[in-house]
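Of the protein chains in this complex, one is absent; all others appear in place.
Letters A and B mark the chains as written, and numbering starts fresh at 1 in each.
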Amino acid sequence: MTTTAIPAEARRAPAAAPKRRPRREREGAAWVFLSPWVLGAIVLTLLPMAVSLYLSFTDYDLFSPPKWVGLRNYVQMFTEDPRYWRSVATTLTYVAVAVPLQLALALVVALALKGMKHGKGFYRSAFYAPSLLGASMSVALVWRAIFNDGGTVDNLLGTGGWVNKPGWALLAMALLTVWQFGAPMVIFLAGLQQIPAELYEAAAVDGAGKWRQFLSVTVPMLSPVLFFNLVLQTIQAFQVFTPAFAVSAGKGGPADSTLVYTMYLYDRGFVASHMGYASAMAWVLLLVIGVVTAVLFRTSRSWVFYASEGDR
Amino acid sequence: MALHVGCLLALLVMLYPLAWLLATSLKPADEVIASLNLLPSHLEWSNYATALDGVNDVSIWRLLGNSLLIAGGAVLGNVISCSLAAYAFARLRFRFRGPLFAFMIATIMLPHHAVLIPQYIIFNQLGLVNTYWPLILPKFLATEAFFVFLIVQFMRSLPRELEEAARIDGCGPFRSFFQVVLPLTRPALITTAIFTFIWTWNDFFTQLIYLFDPEKFTLTLALRSFVDASSTSAFGPMFALSVIALLPIVLFFLAFQRFLVEGMASSGLKG
Partner (left out) sequence: MPGHRTKGFCASAAALALCAVLAGCGGSGESAGGGKVVLRYTWWGNPDRAERTEQAVALFEKQHPDIDVATSFSGYDAYKQKLATQAAGGDAPDVMQLDYRQIDQYASGGVLLDLAKQKSVLRTSEIDPGLLATGRVDDVQYAIPQGRGTETVAYDVRTWKKSGVPLPGESWTWSEWADTMRALAKQTGKPGATDPGQSEDAFEVWLRGQGKALYTEDGGLGFTAGDLTRWWTFTDRLRREGAVSPAEQTTQLDGSVENTPLGRGTSVTDANWDAPASGFAALVKGGVALAPMPTGEDGTPGQYFKPSMFVGVSADTGHPEAAAQLVDFLINDRQAAKILGASRGIPVNETIRDEIGPQLKDFDKTIAGFQTSLEGKLKDPPQAPPSGDNALQSTFQRDYDQVSYARMSPREAAENYVTEAKAELRS
């Protein structure tokens, strides 16, 4: 889907090959090594994608054979299904809230840890922990309880439970994602450490203050990493499922306010047994993610700074 | 100093949900909701006794075993299949390498919902729904391209000289892979194994779709059905069960956090 999205990688791959021309036999060996992956790519990726494209033009309830209906699923999705549009709006809101918040927090913490002499390793691991634990059902249940009527947040702020209020429920869900800022933070931190100290020294000699150094050294030098994080987190945010499922106890409520795209897809496909419709939804999601990624890559040319273009 | 105070405060907020979980799992029923006190008035160990009784008449050990079986199978599958594919991409030359590599990277970004329904139908046709195969088999076919990418990145950073030497000694690509490259790749393989374990353990969606029998449930699914089947009065046991379900990941994290953090850092940078 996003071949446009990875020209840098594709270009780099052959360059890393052995310099000496290998003997022909290596070709055969390579395919042996690749065989599980090739089989998986065909049987579990390409074939299913083709099937899902076909199903998206059918009416299929799993019980009886698929019935060809042409574009009807797409037409219904775009013109007759108000809930579909609500799920789109919910997902966009979620992406727009959760991703910037998460990245901002990750960057701030990474900057704070960067110059630390003692305990950096400890903080790094401790802040990273939620990224791994946060995806579990256990934590999701805790989240729901903390943000429910009589939960910690209600008691502290007197706001009542968030999970029963439209708008607030989505925020509670976004916070669960923001809480897992550890993965982008670790990547930021590693990126920060690769910025040569000379650049800061040179900037200091030129009379640049801390803030000026941040803007003219850190930001441009970090932009590739920022970009990487942005793309990755955006793609993931578009597919968010478990936090929504947990916060709304599996229903996407209240008033559809946490019914994100994949929740609705699950609802249509696996609860209401409209596999054709759900497949159409999946394809639209695929295209949207492809387009968003492509747009990110396009705009990146104007703000992402590659210090050593072509270098590995 | 101020930095440390700030970091510690942030950490306190960050870890609060986990502390809350642990404390609540030991609270008597009437203190669970509407109480700001984090600490229970007395430790209600019976919550754990109830949780250990199992869910839907399935013992907790069985559930734990199921979870371990799936996670273990997934670890084995990913480590084997992803390192094989990664070696080919990192070191061997073959036709269409560039396009295939690009395709592999693209599948990292592919929303799995696009293939979810047909995959389900395929496994359904094979009579494999409600077995563990749909959860394990894909890992043996290197479908988690992220790990292929991770291992490729690591292998590229290895010095070529050892392999060259092995080549001169008459080693083919297979011996070279198993005897020279694989041992050196160990850190990346460990990272793969740990991430796979934790992600598989947490993966609620796939388990939700493919498993029906309470006998075959994982801890995560059992936890979910426990929530469905009980009222608010069972909050204590529910969170006791949550702690039990979370424990393996916490232990894994504590034991291997260095590999995880390094793995995450390198995946983003060398790409």
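Structural remarks
Note that in this section a residue touches a chain if its C-beta (ideal position, glycine included) is under 8 Å from a C-beta of that chain, and two chains touch if they have at least 3 such contacts.
Every value quoted in this text rests on a predicted model; they were computed, and no experiment measured them.
Contact with the chain not shown here comes from a single listed residue; of B:L43, B:L128, B:L158 or B:C171, that residue is B:L128. Summary of contacts with the chain left out: across A:S125, A:N164, A:S216 or A:Q239, the touching residue is A:N164. Residues of chain A that touch the chain left out of view are 24-25, 28-29, 31-32, 35-36, 38-39, 59, 61-64, 76, 80-83, 149, 160-161, 164-166, 249-251, 253-256, 270-274.
Listed for chain B, the residues touching the missing chain in the whole complex are 56, 124, 126-131, 133, 137, 141, 209, 212-214, 225, 228-229, 231-232.
Everything that follows uses one rule, which is that only the chains that are shown with their structure count from here on.
Here chain B touches chain A in the complex through residues 3-4, 6-7, 10-11, 14-18, 20-21, 24, 33-34, 36, 80-81, 84-85, 87-95, 97-107, 109-119, 121-122, 124, 138, 140-143, 148, 156, 160, 172-174, 177, 198-199, 201-202, 204-205, 209, 220, 223-224, 227, 235, 238-239, 242-243, 245-246, 249-250, 253, 257-258, 260-261, 264-271, going by the rule given at the top. By the touch criterion stated above, chain A contacts chain B in their complex at residues 1-3, 5-6, 9-11, 13-14, 16-18, 22, 25-27, 29-37, 39-41, 43-45, 47-49, 51-52, 55, 62, 109, 112-113, 116, 119, 121, 123-130, 132-133, 135-139, 141-143, 145-146, 148-152, 155-156, 179, 183, 186-187, 189-191, 194, 225, 228-229, 232, 235, 238-239, 241-242, 245, 249, 262, 265-266, 269-270, 275, 278-279, 281-283, 285-286, 289, 293, 312.
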